[in-house]
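What follows is chain A.
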Amino acid sequence: MSAVLVFAIGAVLAAGLFLAMSRHLLRVVVGVSLIGAAANLMLFVSGRLGGTPPVIEAGLQALDGGTNPLPQALVLTAIVIGFALTCFSLILALAVRQSSDQGDADHLVEAEPPAGSDGMPAVLDDAPDREPRA
Partner candidate 1 sequence: MAEAKINGAPSPHPGNASRLGWLALLPLALFGLALHQLLSDAPPRVLDLAWFPSAGVDLRFLLDGLALQFVLLITGVGAMVMVYAGGYMAGMAQRERLFVLLFLFMLAMLGCVTSDNLVVTFLFWEMTSLTSFLLVGFKHEYTDARKSAQQALMVTFGGGLVLLAGVIMLGNIAGTLTISELIATAPAWRDDPRLGAAIGLLCVGAFTKSAQLPFHFWLPNAMAAPTPVSAYLHSATMVKLGVYLLARLDPAFDDLALWQQILVPVGAATAAWAMLLTLRERDLKRILAWSTVSALGTLVMLVGLPGEAAATAMGTFLLAHALYKAPLFFVAGNVDHCTGSRNIDHVTGLAPRMPWTAAAAALAAISMAGMPFSMGFVAKDLIDIAKEQGGALAWISYSSVFVNAITVAVAAVATIRVFFRRRGEEGVPGEIHEAHWTMLLPPLLIGSLGITLGLLPWLLDPLIGGTVSSTGPGGVFEGIEPAVTHFHAWTAIAIAAALGAVVFVFWDRLHRLIEQVLLRADPLSSIAWYRRMMAAIPALATALTPRLQNGRLTTAVLLILVSLLVLTIGALWLGGAVVVPDMGTPSLTVAGASLAMIAAAVGVCLVRDPFLMLLVSGFIGLSSALLFLFLAAPDLAFTQFAVEVAFVVVIAAVLLRMRRLGAGVGGDAPVLPRLLIAVAASVTMMLVLLGALDGPFDTALPDYFAQASYPEAHGRNVVNVILVDFRAVDTLGEISVVAIALLGLLPLLALLRRRQAGRTVTGRPGAHP
Partner candidate 2 sequence: MKPVVALVLLLRFVWQLIVSGLTTAWLIVRPARPRPGLVRMRYRNLDDVGVSILGCLISLTPGTTTIDIDTERGELLLHLLDADDPAGTVAGIRSEFERPLQRLYPAGEANDG
């Protein structure tokens, strides 16, 4: 593995973490997906690099000189899962933005309202709107 690849993975990871600490919801969500991209790359390099694609050539019975296929399979799984998560989070972020007029990660206070002037936690007003089932 070359140093530049290490730097590349590190850069993606750092970018993801940086964005994840943002107040912009969209940036947070993208940040998390970038952390995922970096994690996938880390998993990918964990099985050591080098070799030919892990597809057995016609006529051969076994993989010869092939690269480690296991991390590839694991990363593939992780990419898919990460993508499902990204889809979910993007639409969720949109739904949040739409329902709360708030795109600020530090102002998502409907479920955690700040304390009152007396330092007491606010009463959550969620009880009344739930109607008991018939």
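Simple rule for what comes next: a contact is a pair of C-beta atoms (placed from the backbone, for glycine too) under 8 Å apart; a residue touches a chain by one contact, two chains touch by 3 or more; residues count from 1.
Selection criteria: all candidates are chains of the complex that A comes from, given by their letters.
Predicted model only: the values in this text are computed from it and were never measured.
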item: Chain touching chain A (counting every copy) in this complex, out of 1 or 2; value: 1
item: Interfacial residue positions of chain A with respect to candidate 1 in the complex; value: 1-28, 30, 33-34, 37-38, 40-42, 44-58, 60-64, 66-70, 72-77, 79-81, 83-88, 90-95, 97-98, 101-106, 108-109, 112-115, 119-121
